[in-house]
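What you see is the complex with one protein chain gone and the rest in place.
Read from first to last, the chains carry the letters A, B, C, D and E; within each, the first residue is number 1.
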Amino acid sequence: MAEQWYAWFNGRIVPEIEARVPFRDQGFKYGDAVFDTTRTFNHRLFKLDEHIERLYRSLAYLRIDPGLTPVEMMRITEEVVTKNLEHVPKGEDIWATQRITRGIVGDDKREWPDYPDRTVIVECRPLPYRQRARFYRDGIEVVIPSVRRTPPDAISPRAKTHNYLNLILADLEVKEKNPDALAVLLDTNGNLCEGRGSNIFLVRSGEVVTPNERYVLPGVSRQTAIDLARENGLTVHEADIDLYDALTADEAFITSTSFCVCPVGTINGARIGDGTIPGPVTKGIMDAYVNLVECDWVGQYLRYVNE
Amino acid sequence: MAEQWYAWFNGRIVPEIEARVPFRDQGFKYGDAVFDTTRTFNHRLFKLDEHIERLYRSLAYLRIDPGLTPVEMMRITEEVVTKNLEHVPKGEDIWATQRITRGIVGDDKREWPDYPDRTVIVECRPLPYRQRARFYRDGIEVVIPSVRRTPPDAISPRAKTHNYLNLILADLEVKEKNPDALAVLLDTNGNLCEGRGSNIFLVRSGEVVTPNERYVLPGVSRQTAIDLARENGLTVHEADIDLYDALTADEAFITSTSFCVCPVGTINGARIGDGTIPGPVTKGIMDAYVNLVECDWVGQYLRYVNE
Amino acid sequence: MAEQWYAWFNGRIVPEIEARVPFRDQGFKYGDAVFDTTRTFNHRLFKLDEHIERLYRSLAYLRIDPGLTPVEMMRITEEVVTKNLEHVPKGEDIWATQRITRGIVGDDKREWPDYPDRTVIVECRPLPYRQRARFYRDGIEVVIPSVRRTPPDAISPRAKTHNYLNLILADLEVKEKNPDALAVLLDTNGNLCEGRGSNIFLVRSGEVVTPNERYVLPGVSRQTAIDLARENGLTVHEADIDLYDALTADEAFITSTSFCVCPVGTINGARIGDGTIPGPVTKGIMDAYVNLVECDWVGQYLRYVNE
Amino acid sequence: MAEQWYAWFNGRIVPEIEARVPFRDQGFKYGDAVFDTTRTFNHRLFKLDEHIERLYRSLAYLRIDPGLTPVEMMRITEEVVTKNLEHVPKGEDIWATQRITRGIVGDDKREWPDYPDRTVIVECRPLPYRQRARFYRDGIEVVIPSVRRTPPDAISPRAKTHNYLNLILADLEVKEKNPDALAVLLDTNGNLCEGRGSNIFLVRSGEVVTPNERYVLPGVSRQTAIDLARENGLTVHEADIDLYDALTADEAFITSTSFCVCPVGTINGARIGDGTIPGPVTKGIMDAYVNLVECDWVGQYLRYVNE
Amino acid sequence: MAEQWYAWFNGRIVPEIEARVPFRDQGFKYGDAVFDTTRTFNHRLFKLDEHIERLYRSLAYLRIDPGLTPVEMMRITEEVVTKNLEHVPKGEDIWATQRITRGIVGDDKREWPDYPDRTVIVECRPLPYRQRARFYRDGIEVVIPSVRRTPPDAISPRAKTHNYLNLILADLEVKEKNPDALAVLLDTNGNLCEGRGSNIFLVRSGEVVTPNERYVLPGVSRQTAIDLARENGLTVHEADIDLYDALTADEAFITSTSFCVCPVGTINGARIGDGTIPGPVTKGIMDAYVNLVECDWVGQYLRYVNE
Partner (left out) sequence: MAEQWYAWFNGRIVPEIEARVPFRDQGFKYGDAVFDTTRTFNHRLFKLDEHIERLYRSLAYLRIDPGLTPVEMMRITEEVVTKNLEHVPKGEDIWATQRITRGIVGDDKREWPDYPDRTVIVECRPLPYRQRARFYRDGIEVVIPSVRRTPPDAISPRAKTHNYLNLILADLEVKEKNPDALAVLLDTNGNLCEGRGSNIFLVRSGEVVTPNERYVLPGVSRQTAIDLARENGLTVHEADIDLYDALTADEAFITSTSFCVCPVGTINGARIGDGTIPGPVTKGIMDAYVNLVECDWVGQYLRYVNE
């Protein structure tokens, strides 16, 4: 694509390529920054207020002052999204991400006396339809890496920060064998927790179960899936679940901002249930999700299957 | 200071202020980067080869290809240091740091087609003589935060990466009460491990003990202190040590690239030993360190005490 | 007893003594096999479908293919039970167990080219009325061993496999002191979990509590007791419970396929509650259990008390 | 191969196919049994006494009485080996394994009144030259599974028992992706421990390191490698080592009774050191091992490379 | 105050100063004793029966026989309280505490042949209005120490015993920096648990959450606050909560026998919510508490603010 993408960078909208961060910024030197990502459906932002609320909780956890109110942050996000959607085709949607760093602190400011007190970026990206299309037909291949999720008394997995190496190490381990695999990590206690930006759900005997929030990012899509499942008359538990649950499940699915709800085909190479993709419970939640957002995101993905 | 500082940035030496990283760089988005820092004594780099060797181990752990050999990295470092030392007075020394990110990957390259395959920065900073001077007279105040060091099966503390939030959370907790305090964290097992870029040593009954390497960055200064202590005829153990050891020690000291060896005055507010700063064993190691590097860094710090 | 007992062995019913397993079978060399056990009441099998469902979950966890459908497995079980009941007196009942191994694999098949792809055994045993009769009068003596239950990230306690050494070590430790004692282990986190094939329940202030499923085999009798307690109007919790709960309980009882519901007299030698055996809540659940299965199994046990 | 293999089974040598274990044997029902395996070099048993000593420690741990003295067990082993070697070509060697179960206990003896008090088997197998030949040329591919090694307070990894499901689960996970991979597990603390019957060693800066004995079977080949390394003038540490050590090592190798010493090519897909197979330190220990046993087992393996 | 305080000591009411314990008493030598504390509102004891019930559970846990029935213990407590209230002004209330030791055991009785079989003390103290008044205006400053709460498999935090060093170490650590701070410890798993005799609650999005009972003393005031919150129409969860929950809460409060409900101002120095003291939900529960006990304890505290 040759279109120009734009980002809000420290106060104004600029071509993405102009948004460059001083290497002295804590956000670069230490990943000392937070972010959050929402997406559009039919070019409209989905649950922006809930994402911004979570963003401000991440800021509170790290004691970073964004210098903007939540309302301002939402307005800026809408503005950047509108600007970027100008050249996006109707049938496709985009991600929108806010990023706030602690800025340049202490002696490091010496050479950068005029730099703002923190870096604030709001930016957009197209959704990865092509790379993921196959998952909606065949199911994602979930693999459990040996790397464990960082425990909450070291740093809480519930804050969405720029410190992603724990999840990247997991991905490196898993993708080295199978570039299409999705790593879902175990927590310190050996329970399933989460993958990079994604939550896992299991279905057994018609009930739905997903890991407790404590070791996982409280995904907005996760909550949407829980709500829709309950509206569909299903029982949903948040519980400690492990590999026994995974290998004996009837169905499994992943939720994330971009995946929405995506069926799982295998876990550690073992086929889940009878292999129907998606299973009936998963299908019901996917359909409800499509109805909720009034956008056939499943069709959007599947359109790319044979390209 | 009005002097200009310079950095090597993706292939050439530029004024520091020109070294800006695309926000799409993995190093910014995820802290997906490594670094290492050495310093000069009398304007000469100290143990650069050992720091570069550790840097390349950090790279191997994260599977990042720096695109440069260790020898090239050393040469670049020397060059940047020489350039920056031009305006540094004789009696003062500087830090030199290498930083390598994983660069911009996958779809993110869309808008940045010409950006190099990774970001490489080599940069210098003056040492914080003024802020730390008092520690050499009174001893550092060490405080143990409630935040625990990230365990090695999540991400190894031995790789020096741009993911510092675990250590920053510890610092926020400790400095909120006492801005001069140094946080030294406990590891997952409740043993003392390390502070931000610094190692801790205890002295009891004439023997020196420091935490095992597994949960701590294998500091070059730490190893130098161990070697000097042994040359001074002292027994040095690497061991699991805890708060009982700390509160019943005769002396304690911190090592780091910039601190070299710095006496500890209190741990969690309790005076260590009889309160002599530095204690005789610590003093012996400090003296040996000064002799080794042929530079009176203690004097450099103390000169700022009354400013 | 001089009666002949029969087992289904790799395709046909044979006298038990002919059911012998090649030592090269994974089931023998490594305990690489699963099993499940149900029982009869009044010579009728109890909840066979739920036991077979659990058996197939154990198979899924270990990725063993039994070569038989659940329906076939149930039919075979019925057949073996019928055959063995021929000589069992009316007032007594029996156990029925299915066992499936991974068979002989790889090079080990060299000398056994014609052996089936796995070993399948279905077998029966008389219930141990005599040994256990006293427990229904006096209560079982529960003892907590120092051996901890294997954690789920090593091997899930919820799969019923031929790897029982963890439980056997617990039994050896406990029975050495008191051959009649029942070992109930703590899990990795120090919570009560389960004994060999048996679940534990506590009663306090009229509420019933039993360990969470994650660290314990999800007993069919456990679920039956939970259901009956709720039908009796009791509140039942699944929770993390520990020795404090045990030592301060008003009543305690054990459930298992053969015990059904058996009152606990002491835990680590401390009398539970006021020492009534069974306590009123336990008695209510025992009565309900007798009603449900239309068989006075309590009377069956107690008949042997004075023999 | 059409040759007949023989085993000692409860008192006499019989064709292997006659050695069948009652399904009521604790060894079958619960994996309640121990074993140990040694091998021949040039048709002579290697360190049989050390293997038998370890076998009797496993028996002591499980409190199983073998009914035979160590000397008798050695004599029987020699006898079985001699019988089986009759048809083994000069250039090839074999494994010899002792297995002792707790036998049939309690009520289970009802139908088996004449069965011995325990099952004792001594048996032989050819070495898997063909399957492993490639590893000596290319290095083994080591993969760390998510399954953790059973902790010692549940059941000690140092006793060699018939409870292998923990290791089998690890193998299933790893081999599903890569049938040639060797699983090396992490222990409860996140340290490298061992694979199925195999120990791991790392080499860095000319020093050799291997996991502490506590979480690993104290391999006889492991000890032989340690001894030979020290005789070669190398420093050998037993230590807690983790993935950082593995990914930053210069060389790595595996030891086991059958592997002796086998170079590692990759760990989690990352090439170890500069990729020389075997590395110089590993090569030195392999050569010393060949000298010690006066048998070119490396050549034996490599002969099969191109078959 | 010059008034005389009285205590029940081994059978009779004496001036407090006469209640002295033999140093050979297990209660002194080992803290081998339990206690419980209730208070008066308007000079009437609050929920004495629930405190005495908990006291007897602590006794059961430690297997100490108090030699008195719960009814006798209540009667004695009433008697001691009545005696002490004689000189307490109407607008103030007091604490009442029962203490029972295991007495002098074994050889230690040698010199104390006539001492009773255990020490029983019932005693009263004035409430610390003055010291705590400020907390009701400004909020308590909660600090998380590095010391972790003793895990239940070592000794249950739910028994209220004379072994308080774990909590005292936490207090020493926290108060050294800030004498007014209240230490709230993390449990073994890194979750918030409790402070010395006090429970913590968080409020977020109008829901109330407090740590699970397992790692915390099941406070009577804690239960009262839960009940009142539910009567106020609030949802209350018992859950694993951590520092992320704390730092992102809208409100927080502490409960204890003497605090009743006290607002939290800061946690680790970070202001909770928007800083209103008390927050609206906390205020609602405080008001309901005042109504329940028909005593304006908030006013009692605040009266001392400016003294």
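In the analysis below, a contact is a pair of C-beta atoms (placed from the backbone, for glycine too) under 8 Å apart; a residue touches a chain by one contact, two chains touch by 3 or more.
All values reported here derive from a predicted model rather than from experimental measurement.
Colleague: Among the chains present in the display, which ones are touched by the chain that isn't there?
Modeller: Answer for the hidden chain's contacts among shown chains: B, C, D, E.
Colleague: Among E:N163, E:N212 or E:N232, which one touches the chain that has been omitted from the display?
Modeller: Among E:N163, E:N212 or E:N232, only E:N163 touches the chain that is not shown.
Colleague: Where the complex has a chain not shown, which of B:A7, B:I104 or B:L186 is the residue touching it?
Modeller: Only one of B:A7, B:I104 or B:L186 touches the chain omitted from view, namely B:L186.
Colleague: Would you mind spotting which of E:G11, E:G91, E:P128 or E:G206 touches the chain that isn't drawn?
Modeller: E:P128
Colleague: With respect to the chain omitted from the figure, which of E:P22, E:P218 or E:G284 is a touching residue?
Modeller: E:P22
Colleague: Across the whole complex, list the residues on chain E that are touched by the chain not included here.
Modeller: Interface with the chain not displayed, on the chain E side: 1, 4-5, 7, 9, 15-17, 19-24, 27-32, 35, 62-63, 99, 107-108, 110-112, 121, 123, 125-126, 128, 146-151, 153-155, 161-166, 168-169, 172, 188.
Colleague: For chain D, which residues lie in contact with the unshown chain of the complex?
Modeller: For chain D, the residues touching the absent chain are 57, 60-61, 63, 151-153, 156, 158-159, 189, 212, 214.
Colleague: If the hidden chain were put back, which residues of chain C would touch it?
Modeller: 143-148, 173, 176-178, 186, 190, 243, 268-270
Heads up, the rule we're going with is that only the chains that are shown with their structure count from here on.
Colleague: Need the most distant chain from chain E, centre defined as the mean of C-alpha atoms.
Modeller: Centre of mass proxy via C-alpha means gives D as farthest from chain E.
Colleague: Rounded to a whole Å, what is the gap between the Cα centroids of chain A and chain C?
Modeller: Inter-chain centre distance comes to 44 Å.
Colleague: Take the average of all CA coordinates in chain C, do the same for chain D, and state the distance between these two points in whole angstrom.
Modeller: 34
Colleague: Could you tell me which residues belong to chain C and also touch two or more other chains?
Modeller: Within chain C, the residues that touch at least two other chains are 63, 151, 153, 189.
Colleague: Just say which it is for the chain contacts: an open line, a closed ring, a star, complete, or other.
Modeller: Graph shape here is other: it fits none of the named patterns.
Colleague: Who touches whom among the chains?
Modeller: The complete list of chain pairs in contact reads A-B, A-C, A-D, A-E, B-D, B-E, C-D, C-E.
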